[in-house]
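These notes concern the structure reproduced below.
One chain of protein is taken out of this complex; the other chains stay put.
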Amino acid sequence: MDFALSEEQEMFRGYLRKYLDDAGQTKLAREYSKGKTDELRKTLQGLSALGATGINIPEEYGGLELGTLDLVPVFEEMGRTLLPGCYLETMGFAVPLIKKYGTKAQKEKYLPEIAAGTRSITLGVIEPKTDFSPNAIQCYARKEGDDLVLNGTKTLIPDGDIVDTYLLLVRTEEGSGKTGLSFVFVDHPDGAQMQLQKCIDESKHLAELTFEEITIPKERQLGEEGQGWSILEEGLLYLNAALSSMMVGGMEKVVDMATEYAKIREQFGQPIGRFQAIKHRIVDMKLELETARSLSYYANWALESEEQEREATIYSARSFATNAFIEVASHNIQIHGGIGFSEEIDCHLFLKRARYYESYLGSVNYYNEQIASGLGW
Amino acid sequence: MDFALSEEQEMFRGYLRKYLDDAGQTKLAREYSKGKTDELRKTLQGLSALGATGINIPEEYGGLELGTLDLVPVFEEMGRTLLPGCYLETMGFAVPLIKKYGTKAQKEKYLPEIAAGTRSITLGVIEPKTDFSPNAIQCYARKEGDDLVLNGTKTLIPDGDIVDTYLLLVRTEEGSGKTGLSFVFVDHPDGAQMQLQKCIDESKHLAELTFEEITIPKERQLGEEGQGWSILEEGLLYLNAALSSMMVGGMEKVVDMATEYAKIREQFGQPIGRFQAIKHRIVDMKLELETARSLSYYANWALESEEQEREATIYSARSFATNAFIEVASHNIQIHGGIGFSEEIDCHLFLKRARYYESYLGSVNYYNEQIASGLGW
Amino acid sequence: MDFTITKNEEAFRLELRSWLEENLPPGWLDGNKELPKEKEAYSQFLRDWQRKLYEGGWAAIAWPKEYGGRDATLMEEIIYHQEMVRIDAPPLINYIGIHMVGPTLIQSGTEEQKEKHIQKILTGEEVWCQGYSEPNAGSDLAAIQTNAVKEGDKWIINGQKVWTSFGQFADKCFLLARTSYDREKKHRGITAFLLDMHQPGVETKPIIQMDGKQEFNEVYLTDAIASDADIVGELDKGWRVMIALMLHERTGIGAELFTLEKRFNDLVEMAKEHEVNGQPLLKDSFIRQKMAGLYARVRGSLLNYYRNLTITLKQGHPGAESSIDKLVVSELTKEMAAFAMSIQGHQGVLWKENALIDTRWQENFLASFGQTIGGGTSEVQRNTIGERLLGLPKDLGR
Partner (left out) sequence: MDFTITKNEEAFRLELRSWLEENLPPGWLDGNKELPKEKEAYSQFLRDWQRKLYEGGWAAIAWPKEYGGRDATLMEEIIYHQEMVRIDAPPLINYIGIHMVGPTLIQSGTEEQKEKHIQKILTGEEVWCQGYSEPNAGSDLAAIQTNAVKEGDKWIINGQKVWTSFGQFADKCFLLARTSYDREKKHRGITAFLLDMHQPGVETKPIIQMDGKQEFNEVYLTDAIASDADIVGELDKGWRVMIALMLHERTGIGAELFTLEKRFNDLVEMAKEHEVNGQPLLKDSFIRQKMAGLYARVRGSLLNYYRNLTITLKQGHPGAESSIDKLVVSELTKEMAAFAMSIQGHQGVLWKENALIDTRWQENFLASFGQTIGGGTSEVQRNTIGERLLGLPKDLGR
């Protein structure tokens, strides 16, 4: 029995934390909200130099060939500083799918650049004014010889403006439902029209991409034709395990903030942490954090195991952390009082991020239902 | 604008409280759990002498011909002392239905005796191992000349052992669904087999009645044949307004208990009410109580008004009070600590009563759904 | 129990309603409810509105007729709020002047103070703010450190105030400053001053809120000046003046409750219109359950308010029960907005001009964090209710 990150993983976390502390913690997210990305790019390169972008990439493609658990410290530390960018989607979705379904050519094209930190990949699944379901996917890729011709619109694409490649779920056969869906790579200069979208979490940039007769070669298709939805479901296991770690990182920072503030802020001649209304609430926040952490560790471990209840395990981490993150971030504002309501203090950044993730590729109810069906209920 | 009980109603409450305090408050409920009913009968007669059993009965039948709001103090005070018996079902269900649907003979038979406190009526709707729905009603009343011949079983009949009359919902035409259901009166000696059922709330006696070829005259039918379910729905408006008042009475006592205990119980050299964990929880209990009370007052007022959202109004009082009663009763135990866990202190009696009412003729989810459909959602 | 409205009350409602129809800013009733973005234009727009209210006799209905009010009854005030909420009337820029400072001066101001301020409060020529909270005196308001020292016939005031609403527009400030210090009873030795904001010693700096708005200010006082004539009530007894002042704002919470009710109805509409998986949200059983629960709580909080109002009407002043309204409405507002956002699903993250669904929910959600903090945090409210209404022992340190 050893249910903890290894010493090496914790040591790696130490390097990352130091590095991101030096980079100013949430400073990068705040600058990114204002459209400034220079510092961010530098920091991402630095993280890459530390090895963060090569962890789950095979050695033959320039990676470190480590396991999914080795990614956990990175996700947590990034969550802690709300670091902008598509590390989540790149390492937590695209890489495992490329490894599993990619052709040799695709692996050679994408993996080395990802490992080197020179390429990041985001996800385009959602379409305008629709829900998260197979029927909602109507973006159509018509076959013409060796090409696919794309028409349609993808929306809510995370950080679509700073990313290099889009992994899109499109319909390669007309119709509805899960059949006839396929994943394709679209590289940045492929000619789609991009429109930025404002997000309640301003340290997230969202983009809408409109395709009008955009031609890409057929070898950009990832995995078997028509298997897009089941590839998505496989990818969502990785993505949600990763996302739960990211949220745990954010929660940890939030609980730290509340605890530290309650020790130093005095009212009525007492540090407010002496009042049980504050003290007990922070304890409850801590319980939420620790439970989310345990679930997320186990979810990331389950990815590479034969765990019977793999789906339920991973989705329960996602579902629990989603609610818990919103809750602790909300309490943190209340505990900070007036200053917590100001833009100046970071409290609100975490709340907005928590709400951004709330329904990211599936609501809490959706994932609860996945848990239930995953357990055969 | 006058949203309060009248001075007369509050004065009446005063008499009732004094009377029930003198009768030993929950003592009667405790004795009833042990099967002793002498004191209880005396007390019920005393309440009747105070006018409690005649409030909503027309003067021509020996009642006071007052409004439903005048019943509120009685329900609340009875809820406060967990007074056993079928006052709820008699005054809050049978009387309004008899007034509305009863034949002259039925009125003459039942109303004067109810007003005099010599007859109480309970309800038999549920059947064994079924849910609360029209299809579950399978107890069958076969027509034979001027008679009905009953076969079937009714279960979970409140205080079936001390009551004089049962108002039963039975099927007068074979089939399923809402059609073909009718209400009939069965008087105690009508020959059914009675089996007592243990209840988690031991101050409630439950009974199961089994009918095997039991013949009753057809004039025992209440209201139009086949209209039983809609008569039930009408009756449930009255019953649930009344029940919400009953629960408010219980909640009030629970909040009083918690408040008083928190003032006198000392730990760590402080009355425990000084600790915010206790103080704030009692405040939240008080908020639940006051909200339940406002909803229940309005529900009882709405019974006799043209209030557009009559169903939603009444069922929201029921639904809210149901959850709130369980919640405050649970907190009350925790606030009392060890002693709250003992049988000796009344805390648990209120929790058990709250849980008894939880799914009484419809669960919270059922009533929430009724609110939604009542609002045309 | 009687929910009927008297004929006089109904006439009052109709009079106000028809006045509003004629006098609201152009296009307002057709849905053009945008306020100017730029600060000066915003201020001017609202001052114009206040002036119009004044001219129509609707600026301060609760004030005595002799001071330009209508001697409105409590019920008329309630109706006034209901109507204003119903048509989303423009905010009252001189809310503090009309609902708090004015009545306080009428009750306990000197003749000179009345002469100087009352009329200008009514017209909106003098917009007021309050100077209470400080960086180290939030929930613990009695801990204020801003001090006023007498030099000759002037009071020299130094310190810093924070969370001053309307401070960016205000001409005058109802300021609490320390004029002496009692170690045991910190709330003694505080004096209430009527401070002129247009003087060199007063500097305001907006606070940017988490929802991007700037409704509050820091106010820096550096040798700001007031005179003896600017003191309200007695020297060192400003705490009780402030308490009295807050009691004058007797129906403000009603407006918040009517707003809550209105928002709930909006939420129902949204849940009817917005579809997921091809059916309106309101057809989903989970959402129906939650919404039914919210319906009960919104209804209940409004009914609580009417019940407390009844007590006020009967006994002439509010009972301790009314302390629950603020806690309930602020917490419920937050919870409802959070829920409204959740059911929007992934589209709910779209913001401002990119939003697909009305983003008032998102805005309300973010703003609601101010409601459970400002005007006494929910924690302070719970202490107050526990101690005043339930008689529980006083808290640690108070």
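The first chain written gets the first letter, and so on, giving A, B and C; residue counts start at 1 in each chain.
The rule we apply is simple: a residue touches a chain if its C-beta (ideal position, glycine included) is under 8 Å from a C-beta of that chain, and two chains touch if they have at least 3 such contacts.
These numbers were taken from a predicted model, which means no experiment stands behind them.
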| item | value |
| --- | --- |
| Chains in view that touch the one left out, judged over the entire complex | A, B, C |
| Among B:D70, B:E113 or B:D201, the residue in touch with the chain that has been omitted | B:D201 |
| Among B:F275, B:W301 or B:W377, residue touching the chain not depicted | B:F275 |
| Candidates B:Q193, B:Q308 or B:S342 - the one touching the absent chain | B:S342 |
| Sole residue of B:L5, B:I126, B:I216 or B:L303 that reaches the chain not shown, by the stated touch rule | B:I126 |
| Contacting the left-out chain in the complete assembly, out of A:T122, A:Q276, A:Q334 or A:S359 | A:Q276 |
| Absent-chain interface as seen on chain C, which is shown | 285-286, 289, 396 |
| Interface residues of chain B (partner: the chain not displayed) | 126, 128-129, 131-133, 135, 156, 197-202, 204, 206, 266-270, 274-275, 277-278, 326, 330, 333-334, 337-338, 340-344, 347-348, 351, 355-356, 358-361, 363-365 |
| Touching residues on chain A - with respect to the absent chain | 1-6, 69, 259, 262-263, 270-271, 273-274, 276, 279-280, 282-284, 286-287, 290-295, 297-298, 301, 312-313, 316-317, 319-320, 365, 367-369, 371-372, 375, 377 |
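Keep in mind that, in the parts below, only the chains that are shown with their structure count from here on.
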| item | value |
| --- | --- |
| From chain B, the most remote chain by mean C-alpha position | A |
| Inter-centroid spacing, chain B versus chain A (mean Cα positions, whole Å) | 53 |
| Distance from the mean Cα position of chain C to that of chain A, given in whole angstrom | 40 |
| Touching two or more other chains - residue numbers and ranges from chain A | 275, 277 |
| Residues within chain C bordering two or more other chains | 379, 382, 395-396 |
